[in-house]
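Data block below; observations after.
Yeah, one chain of the complex is gone here, protein chain that is, but the others are all in their spots.
Going in written order, the chains are labelled A, B and C, and every chain counts its residues from 1.
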């Protein structure tokens, strides 16, 4: 999908996010409570924890797109994390519910960039934004191509 | 509440658990997906993770009983973990949903014992069972008494 | 090794621990700083973290006994955690160094019980004590026997 059509798509679907980023998939939301163990002595969620939440958003995205982990395994596709970027805007705290908003920012034959927006589930205050770049690899950790039909399923339609 | 009436209560409500333990509260269930980050190189959920899940079961129990964390803080009651016991029956794996079944096994003026049964949410296979003993403390970490009305709210009625 | 000789051994080596437990191996110590991420909003180390530290004590014990993980793998021996018991005496805090004291409490053909004492590395204050029971399994997760020569190497001599 071209960058242009992605921009066009996001204009209709997700205005707020669209102002900042391109998007080649639906935005899916995953909501859960902050766990006590996720906090640190500053009284807030530890900054490493958002990386785990982003991964959970991605897992949920894949499940809802119909890709269970055992299917990836059977198809001999794994995804190695290549880059990670986070911006911290406000802290999450124990007792709050957070929503991870997950979408695909770019999808190429051998890599996917997911973008995230983590917000307070109730106030919708923005807490953390970020991206993760994944490289498709086989069991021998060699870079491989994501099959066309998988690329289609991951991309925009819903 | 006497041990006898607790046993009587659980006979009606929760037969399987009743065979093994007494119970002075309802059993509340909390269900979620296993996170990728919770696994280890054996391909299963790391054994320390169940301790976090038990705590999340306890948090959910408290929330549904109407006790938000900030209320505990305002009332100057905290709970210090005093003992932890787990038995591992079968491993949880990524891709599965687990259910943490949480109830109070004993409730005394200064301590609570929670009992847990963690099962596969779909097959109901038993994965881990355990208990945690909590001591009520104030902000200065001094042992204190759990107010009568709190004890009543935590106990059996639902 | 008989229970008696274990007791005799520990009398010379480790008086404090000897008062409570039998011991069929040397006690090895592993010391490290508390990590910031290991704390929670109570300002202390989260209670699940001691389980990870006990495992790290066990890893270090095995390494110093000459058993690298790849050797276990090559010998098709894994260890599944079967039981976990912890008693919390005092909290560890960020900025402190802790020492995990690890020894084998019982060693049978198919299972090992490790006992731990986690202390403040400087004051030697006791923080947490506990045990973990491990079952020897092969790659198919079937219970198997720990080879005689391995049992000998793990046991008492140093």
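Following the convention adopted for this analysis, contacts are C-beta pairs under 8 Å (C-beta built on N, C-alpha and C of every residue); 3 or more make two chains touch, one makes a residue touch a chain.
All values derive from a computational prediction rather than experimental measurement.
**Student:** Check the options C:40, C:55 or C:117 and report the residue that touches the missing chain.
**Tutor:** Among C:40, C:55 or C:117, only C:55 touches the chain that is not shown.
**Student:** Going by the touch rule given at the top, which residues of subunit A touch the chain that is not shown?
**Tutor:** 42, 47-49, 51-52, 55, 78, 80-88, 91
**Student:** Given the full complex, what residues of subunit B touch the hidden partner chain?
**Tutor:** Touching the missing chain: residues 36-37, 39-44, 46, 48, 94.
**Student:** Suppose we count only contacts with the excluded chain; which residues of subunit C make the list?
**Tutor:** Touch set of subunit C with respect to the missing chain: 32-33, 35-37, 52, 55-56, 59-60, 63, 68-70, 94-95.
In this text, only the chains that are shown with their structure count from here on.
**Student:** Touching subunit A and subunit B alike: which chains?
**Tutor:** Expected: C.
**Student:** Let me check something: if the centre of a chain is the mean of its CA atoms, which chain is farthest from subunit B?
**Tutor:** A
**Student:** Quick one: subunit A and subunit B, Cα centre-to-centre, how many Å?
**Tutor:** Comparing mean C-alpha positions, subunit B is 31 Å from subunit A.
**Student:** Just curious, how far off is subunit C from subunit A if you go by their C-alpha centres, in Å?
**Tutor:** 39
**Student:** So, what's the distance in Å between the C-alpha centres of subunit C and subunit B?
**Tutor:** 26
**Student:** Could you tell me which residues belong to subunit A and also touch two or more other chains?
**Tutor:** 36-37, 94
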